[in-house]
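As you look at this complex, bear in mind that one protein chain is not there, while each of the others sits in place.
Labels for the chains are A, B and C, by order of writing; each one numbers its residues from 1.
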Amino acid sequence: MATQANSVAHKTVVEVDPFIPADQQKGIHNRWHPDIPPYATVRPGEVFKVGCVDWTGAQIGNNDNSDDIKNVDLTKIHNLSGPIAVEGAEPGDCLVVDILDVGPFDKMPWGYTGIFELENGGGLFAKEFNSRACKAIWDFKGVYATSRHIPGVRFAGVSHPGLIGTAPSAELLATWNKRECGLIAEHANSVPPVAYAPNPTGAYVGQDLDSAVLKKIGEEGARTVPGREHGGNCDIKNLSRGSRCYFPVFVKGANLSVGDLHFSQGDVRELSFCGAIEMAGVITFSTSIIKGGVEKFALKQPIFLPSPIDPLYSSKLIFEGISVDLHGDGKQYNMDATVAYKQAALNAIVYLQKLGYTREQAYLLLSAAPVESHVGAVVDSPNACVTLAIPTGIFDFDILPKDEGLTKHDLGQCAIRSDGIL
Amino acid sequence: MATQANSVAHKTVVEVDPFIPADQQKGIHNRWHPDIPPYATVRPGEVFKVGCVDWTGAQIGNNDNSDDIKNVDLTKIHNLSGPIAVEGAEPGDCLVVDILDVGPFDKMPWGYTGIFELENGGGLFAKEFNSRACKAIWDFKGVYATSRHIPGVRFAGVSHPGLIGTAPSAELLATWNKRECGLIAEHANSVPPVAYAPNPTGAYVGQDLDSAVLKKIGEEGARTVPGREHGGNCDIKNLSRGSRCYFPVFVKGANLSVGDLHFSQGDVRELSFCGAIEMAGVITFSTSIIKGGVEKFALKQPIFLPSPIDPLYSSKLIFEGISVDLHGDGKQYNMDATVAYKQAALNAIVYLQKLGYTREQAYLLLSAAPVESHVGAVVDSPNACVTLAIPTGIFDFDILPKDEGLTKHDLGQCAIRSDGIL
Amino acid sequence: MATQANSVAHKTVVEVDPFIPADQQKGIHNRWHPDIPPYATVRPGEVFKVGCVDWTGAQIGNNDNSDDIKNVDLTKIHNLSGPIAVEGAEPGDCLVVDILDVGPFDKMPWGYTGIFELENGGGLFAKEFNSRACKAIWDFKGVYATSRHIPGVRFAGVSHPGLIGTAPSAELLATWNKRECGLIAEHANSVPPVAYAPNPTGAYVGQDLDSAVLKKIGEEGARTVPGREHGGNCDIKNLSRGSRCYFPVFVKGANLSVGDLHFSQGDVRELSFCGAIEMAGVITFSTSIIKGGVEKFALKQPIFLPSPIDPLYSSKLIFEGISVDLHGDGKQYNMDATVAYKQAALNAIVYLQKLGYTREQAYLLLSAAPVESHVGAVVDSPNACVTLAIPTGIFDFDILPKDEGLTKHDLGQCAIRSDGIL
Partner (left out) sequence: MATQANSVAHKTVVEVDPFIPADQQKGIHNRWHPDIPPYATVRPGEVFKVGCVDWTGAQIGNNDNSDDIKNVDLTKIHNLSGPIAVEGAEPGDCLVVDILDVGPFDKMPWGYTGIFELENGGGLFAKEFNSRACKAIWDFKGVYATSRHIPGVRFAGVSHPGLIGTAPSAELLATWNKRECGLIAEHANSVPPVAYAPNPTGAYVGQDLDSAVLKKIGEEGARTVPGREHGGNCDIKNLSRGSRCYFPVFVKGANLSVGDLHFSQGDVRELSFCGAIEMAGVITFSTSIIKGGVEKFALKQPIFLPSPIDPLYSSKLIFEGISVDLHGDGKQYNMDATVAYKQAALNAIVYLQKLGYTREQAYLLLSAAPVESHVGAVVDSPNACVTLAIPTGIFDFDILPKDEGLTKHDLGQCAIRSDGIL
């Protein structure tokens, strides 16, 4: 018969508390460096769980104003759980990582999406919109999310880690630092900066390490903002629960780290900077090793197989954008996919406003929902063309174009600052 | 009983011959201008067919060398069939266009994909690869395409028009010309040019028009290369047969034109410049009008609903790319989605070479097959992240990573120049 | 360049005229028998087309009453085009048949769905409904069908042959005749009959054959009503254009025959007996041979791979049925999947009536549209459970349950008898 004895729960290799600041917890770090020792070790084939704080380390609350977004401390972000060594992995191997599940903590069934202040984080439209802090709290109801701040929608999460990667070797780290510092030097006065050089301030490794090692990690460790050859902050929504990812291994043990879990996001989450539905939670993995996989598969950076349970909404309303800003300056840009993307998003935002959403609600929704963005054209000079597809099935009401026009619903507003400034 | 009398075929409003140069045929034009009169008129609700030549106007042959690609005359491209007026359409309305079917001529069941010479057309990797002309001929077998030049694959076509749009008003045309000429002025010496100003040379309207009108069209008419607010050369693969598109109307009758049919293409067809499977053929439409639709739907440019019969291949192998060129200069680019896209494509090409394809075959295949490209990240400085998903089900053999590595098949080579230069 | 010379159309191996009675045309037959010689021969790998009359051989017209359904001559049905021999195929081989395309004749862009009279054809509800002839004419608009007799719906066709199979060997034919005549003997007085024995009356082979051969075919030839080990009248909607089917070969050449094309049908087309959208048209094939495939794949009857372009409608409203007839006798049936299916269908019909459809329109729609029917349970005594899933995206209006109930639309009626009897 079924007994406790023959029923063994999967082990958790990193335990965190979502209500405690990240830099007070073990098994968390916020730099990429080969000298960070493994916090845990697993065997190939073993199923294991990793707890993760949310990307801000508990700075954002489940409430109805956005003051916490306004005042967020961005020096304390992107905390990673790990590293986790896999027995037998060696440089040149391929580490196969099965992302078996991703979900929130039972005790914290909510997450958030934020528009950040122009002066503190920003976002894709920060300047055009002169962004002030806004927020939507999402309630997790099993596989779905809904928000009291964006009524009328419910969608299944394409839950995934925003940040996941293997540790760089010393050589790879040196390459990163050299090329990124080169870019920074080229754009010395750029605001915001074009990249972030290593910086000991705020560096954290939740292990008992020798101070010299900690110092080295702080001075050399790569920042977590961009994605790189090892994975990292790629924000690929389809690296979701059920997917299988093939990582290159650069150090003995591979040393996998993960964090910044998202319950859901659209293809381009950064629309509102913090555009995913950010959450704290647990990710479940198993791993295997393909010896010499880097050479076998020409693995310059990860490749992956998507999940068979990514949400399927076959009916979509698709917006186009070209690299011209008709909504604003009317200027012609030269094959700029970002301008095209912004125009597609603006077209969608204005459409959603016709249905009753505020601009801020629409902006948050396009970031958080499983919106797909495809690159249509990048060489038909001078106009890049990008599409943005909104699944119609996530809405409680019919959003398709009708002969009689669109029905404007009463949909309130998202959470804004307590001083009411928008 | 079923009789000829009670069985009325759908009418064809533009008849073309795919074997005759475009500028010798009626109902074809190659500029966008409000003064091009409708070549045909249809009623809302009516089903009608439009014949289209291939984008080069019969310059490319079904043979086994690429000399025709090498020598293609690019001044004679992008021929449009139309314009077709819809009774009752007026400026400010929304023209609903159902793309009911798109297919090749029975007498021409083949198409092609080409890599163009660096000096005559180029393509995304023209400089990196120092591109010489290459070609794959695709045989159309019902809903599928196969190629003797790229063995081992077969896929269902996501057939669509590369070019479709309503006619611009005089005001909109003036706006285009002003902004595009502004861009050209800013980049006066760019090679290739950043945009194409109106140019009477090569302008063609296959109707009996007064010479003053023809002159005006030539001098003012917008070139067909880019997509614009009216649609145009957007190369959106999912504007496929079965889709429904909502166009803004700028002139009385809407004056719809269409051309550059593709049997299939990946999300970013321009990988090899002429990366779609180009074909001559027939597109079937019906239309309806939503009065005042531009205002009702905030229609700055077309929106559309995708087709329920777009090919579904749920199993995919996905490559990532970041805005660093490790394959070449090792340089760090700043949030450049195009570099990221190129790296993802290069990662895929090298992988496909492990399976036995040549670089040129892989390049053509990624352009022609229903490959999806998503934008993962555009604000995680300094690295944009782009994914490129290859459906595994289009291959005759298993392409997934295996413990033992990939099996190299003997897959020949695509069509190359008769002088053998590659 | 593209020329007539390098562009070879696929050949048509059986040419038919959809407006001429089947038994006046060459290349058509209506019995399965090994002695029917091939009408045409093809090579493996070759693409070829086969013309097919509609299943009644032009008896039904594109008009607005159902008198032709009422008076249909059911002795003249199920005409097959072929047989087509494939070079090199031998008994024991597997004939791989690619169904590359299926579509109507350009000159006949319409089809029909019928409810047959209780006394002349019947249907699943013939007795419950005391069925009188009803009809819906469907207009084919590219990949879609719509009907003036069932307004408010439009769906993409999952087009397929109702009937397709290889020729039986003499031994297999003898087996069929023996077992089916055994069943008939067991149920000697059944109305309608449980099966149809060979019958020379009405037997037709559109080839110049010796009269002794014709006589033998008439006396022994298997009737076309049921599906059997060779394929036959399986009415599997997903054996659609784009599918690949593996047939056992029983005679030299395999001798493939095909007919009864459907533009669309639900999983259980026989709901209204002639429940598919019946059409005349053209099917495109290619074939290959796997030597000894019957043994290699344990091929007792065909296996197949579905098409990547079968219509995808992810949003569905699903009805359940159990083997109890609450709508009528209230009786408990014992694990009877057919009763369960009928109840699920009745539940759906009554729901559709709330939306404004008549019972007959609903009945026709469930037969013709891409409705899915799954078997949920067949051993939970005493109730079998069957589900029936209607895609919501085929309707112009929202059919989902709402707090305020369902909106009743004015949707007219299907074509009925000219005497108005329903």
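The definition used in the following text is that a contact is a pair of C-beta atoms (placed from the backbone, for glycine too) under 8 Å apart; a residue touches a chain by one contact, two chains touch by 3 or more.
A quick note: this is a predicted structure, and the numbers were derived from the prediction, not measured.
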Chains still shown that are in contact with the chain withheld from the display: A, B, C
Identify the residue among A:P311, A:G356 or A:P401 that touches the chain left out of the display. A:P311
Touch assignment to the omitted chain, from C:P37, C:G88 or C:P306, lands on C:P306
Quick one: say which of C:Q25, C:T113, C:S147 or C:N233 touches the chain that got left out. C:N233
So which of A:G51, A:P109 or A:G218 would be touching the chain we can't see? A:P109
What residue numbers in chain A mark contact with the hidden partner chain? 1-4, 6-10, 18-19, 47, 54, 58-63, 68, 98-101, 106-110, 139, 141-144, 155-156, 241-242, 280, 284, 286, 307-313, 393
Chain B, residues in touch with the chain not shown (by the definition above): 312-315, 393, 398
Tell me, which residues in chain C touch the chain that this view leaves out? 94, 96, 123-124, 175, 179-180, 182-183, 187, 192-196, 225-229, 233-238, 246, 267-270, 273, 290-293, 296-298, 300-306, 308, 314-322, 324, 326-327, 330-335, 337-338, 341, 343, 347, 350-351, 353-354, 372-383, 385-387, 389, 400-401, 403, 405-406
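Keep in mind that, in the parts below, only the chains that are shown with their structure count from here on.
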Taking all residue numbers at the chain A to chain C contact, is the shared part over half or under half, that is, same or different? same
Of the chains present, which has its C-alpha mean closest to the combined C-alpha mean? B
Chain centre separation in whole Å, for chain C relative to chain B (CA means): 37
Between chain A and chain B, what distance separates the C-alpha centroids? Give it in angstrom. 32
Taking each chain's centre as the mean of its CA atoms, chain A sits from chain C at a distance in Å of 49
Residues in chain C with touches to at least two other chains are numbered 312-313, 393
